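A protein chain is absent from this complex, but the other protein chains hold their places.
Here the chain labels run A, B and C in written order, and each chain numbers its own residues starting at 1.
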Amino acid sequence: MANSKYEYVRNFEQSDVLLPNTWIVIRIDGRGFHKLSDKYHFQKPNDRRALDLMNSAAQAVMRDIPDLIMAYGVSDEFSFVFHPNCQLFERRSSKLVSTIVSTFTAHYAFKWISFFPDTPLEPTFLPTFDGRAVQYPSVKNLRDYMSWRQVDCHINNLYNTTFWNMVQKGGMSNQDAEQELKGTVSSDKNEILFSRYGINYNNELEIFKKGSVLFRDYELEQVKRTPASIANTNDDRKWENVELSKTQLEKHQKLRRKANVAIAHVDIIKDEFWEQRPWLLSNIPGRLPSNK
Amino acid sequence: MANSKYEYVRNFEQSDVLLPNTWIVIRIDGRGFHKLSDKYHFQKPNDRRALDLMNSAAQAVMRDIPDLIMAYGVSDEFSFVFHPNCQLFERRSSKLVSTIVSTFTAHYAFKWISFFPDTPLEPTFLPTFDGRAVQYPSVKNLRDYMSWRQVDCHINNLYNTTFWNMVQKGGMSNQDAEQELKGTVSSDKNEILFSRYGINYNNELEIFKKGSVLFRDYELEQVKRTPASIANTNDDRKWENVELSKTQLEKHQKLRRKANVAIAHVDIIKDEFWEQRPWLLSNIPGRLPSNK
Amino acid sequence: MANSKYEYVRNFEQSDVLLPNTWIVIRIDGRGFHKLSDKYHFQKPNDRRALDLMNSAAQAVMRDIPDLIMAYGVSDEFSFVFHPNCQLFERRSSKLVSTIVSTFTAHYAFKWISFFPDTPLEPTFLPTFDGRAVQYPSVKNLRDYMSWRQVDCHINNLYNTTFWNMVQKGGMSNQDAEQELKGTVSSDKNEILFSRYGINYNNELEIFKKGSVLFRDYELEQVKRTPASIANTNDDRKWENVELSKTQLEKHQKLRRKANVAIAHVDIIKDEFWEQRPWLLSNIPGRLPSNK
Partner (left out) sequence: MANSKYEYVRNFEQSDVLLPNTWIVIRIDGRGFHKLSDKYHFQKPNDRRALDLMNSAAQAVMRDIPDLIMAYGVSDEFSFVFHPNCQLFERRSSKLVSTIVSTFTAHYAFKWISFFPDTPLEPTFLPTFDGRAVQYPSVKNLRDYMSWRQVDCHINNLYNTTFWNMVQKGGMSNQDAEQELKGTVSSDKNEILFSRYGINYNNELEIFKKGSVLFRDYELEQVKRTPASIANTNDDRKWENVELSKTQLEKHQKLRRKANVAIAHVDIIKDEFWEQRPWLLSNIPGRLPSNK
């Protein structure tokens, strides 16, 4: 029985290939995590186990997909970054998004019990994620995207930390706390935390304040902060002028697989983070740490 | 700290809204399931447990997302169908694809242990899926898509059944079996199965031969096979002329949630399947069976 | 000198193929025609020469591109319709839009002098048009699009006719006329026209009230307005079940080229227009009038 009579339906599949030579960010978000965090009794304002689980799942995604350059996570969202010279799945958007989302979901479900040993998943309340792809043409655009997420992390965490202290320690109702915080600026919230609850926001955990950045861990570059070196770091698009042989590409891929995927809670807005890890922008792996 | 300096990066998010008034099919496929089926010792040519797990996960997806009309699965793939009047997620492609893929993955991972109690999942070999959206403007196009998948199921199953009998019972090498089957037509394969291994292909399990179709289970319509009734069934786009009130829409959604999601292994190419279940094309729920 | 070093830039060309089996409407609009109509002293509220020029250019476009089914024009806009089974330029959006826009522009510029013999074009004030493609999956969607444009024509023409009579005959300022018309309904405008200026709007020219519809002119079908015939006319997608041989396709294309492109100013909202011209929806040419 031939299938040719029906095969014309394949012509309805439309191309969704992303533009070459752009940074690809796949951002995934937890679906209905507000309800889900209630269901599984996540602690407010931050549940360390839930964040560690997110990071652990993201780490596994980066191990499974060596083309990924880095990832940044906060709350129930994670952004995964592909380099402009990435050719994975011919840069088809649905394929990239669905693969990341599915891989993340699988690890999250699998690892759940290690992080929440006392509250096993229930079939009617499984954690799921949606995702989308966004393209950024320049290094500046990419770094601004990452900065945007990290600033957002800070803004939300300061708000949430203040709010939940007002509710949990201050005994205020959600509505009253929300009302009082309306229109306040950062210094107001710092002041509330300190004067009422004796909390210095600066002493909060870095993972809460900065979120989590994941990257392959090569030896840090010595930062010589001369103007030239800095210009060099920000030198967009070094990769465009480097033609790599097949052997080199394979060697790089091997190094990526070997490298440890680090999880750090550091500033990714300033230049230093990027200058010390030139492989993030060049996509050329650094040296594996000697203890490997 | 304001985030406005970086917020411009949101402008790089491009619209991926699908065309209104088209059927949306989300097809998902197992990633690397050839290797995975070896790893977890799936039986050849068909592993009933693996198929039942796929169906069970798809059933859960249909329960979680009442907007889904139906689904069809074969091997490690599943096609989920949204109606032309579906407005879920404003018809954004990435959102639809990633939600289906993530929900399916979560249920598949969660249910695994029930179907494979003796071979638990290993963290370096988790089952994952990718997916894509395709739009079909007409009922004919949609039905031809479904027919395409079911014919494909048949072609592959006949081939695989013959191939694995030649290998498992006939003691042939994979290469020899492949070589002998090259260029054969259906009747040749039926003949090999019958004359060499005493197998009548017609007696194979329907789930293997026809795949699995999932739909919400209302009372079947009496089929009066008059020309008029048939024309009526194939009457495209009845829904375009029906304006539903908000109350009706909510009542429909409630009925969809209440309805059992049936799993059947039947012909979906001929008209009968569709004539008996007019709700599939009209998106107007039927009557719940009286025993509910 | 080989060009291979640079040829990679072709990979940046992205597919813009429209979905198969949808109606394609290319709508073009005059750019800056408000200023242009002042510059060349178009009469208000309607300049018959300008409308006739638009129609003549659109007629030439339909002659040049036999795949076009029909066109509808009002003021400085024109909508051109391709059938769902159209394969022109592989249905690439840019190619379809740019070809229509360019062909229309060329004819408009070329024919200008015949319609405006006393006001030749000036190089710094050439008439130009932009365009876009929109897809409609169903006959109902297409007809509703056409109805939308014709209703818009009526609304604008009634307003403009009233406004310009108030200004030109009533000696009111633009601002005063605008102010008085704010919030009025159709009957108010009819009343103003009749009571103040003795104008019965119904007697206005059909081309002003109804716009212009262009189509290939075959012999009209006898309208037998039985419920069955009407259902038949609205029977979506007859074409999906008709497989045409190459010979038939060529014969059809020949008939399309031979047929006169009619310009009519008639109601295209009601069924009658479509029932009498079944070729519009079926894309199967009718009989050429016998006097041809």
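The rule we apply is simple: a residue touches a chain if its C-beta (ideal position, glycine included) is under 8 Å from a C-beta of that chain, and two chains touch if they have at least 3 such contacts.
Everything numeric here is computed off the predicted structure, so don't read it as measured data.
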item: Chains shown that the absent chain touches, full complex; value: A, B, C
item: Full-complex contact with the absent chain, from C:P66, C:P127, C:G211 or C:P278; value: C:P127
item: On chain A, residues whose C-beta touches the chain left out of the figure; value: 19-22, 84, 135-138, 140-141, 236-237, 240-241
item: Touch list for chain B against the chain that is not drawn; value: 11-12, 14-15, 17, 19-21
item: Residues in chain C touching the chain absent from view; value: 1, 3, 5-9, 12-14, 16, 28, 31, 60, 92-95, 97-99, 101-107, 109-111, 121, 123, 126-136, 141, 144-145, 147-148, 151-152, 154-155, 186
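Just so we're on the same page, only the chains that are shown with their structure count from here on.
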item: Chain A and chain C, separation of their C-alpha mean positions in angstrom; value: 50
item: Distance from chain C to chain B - Cα centre to Cα centre, in angstrom; value: 42
item: Touching two or more other chains - residues of chain B; value: 135-136, 141
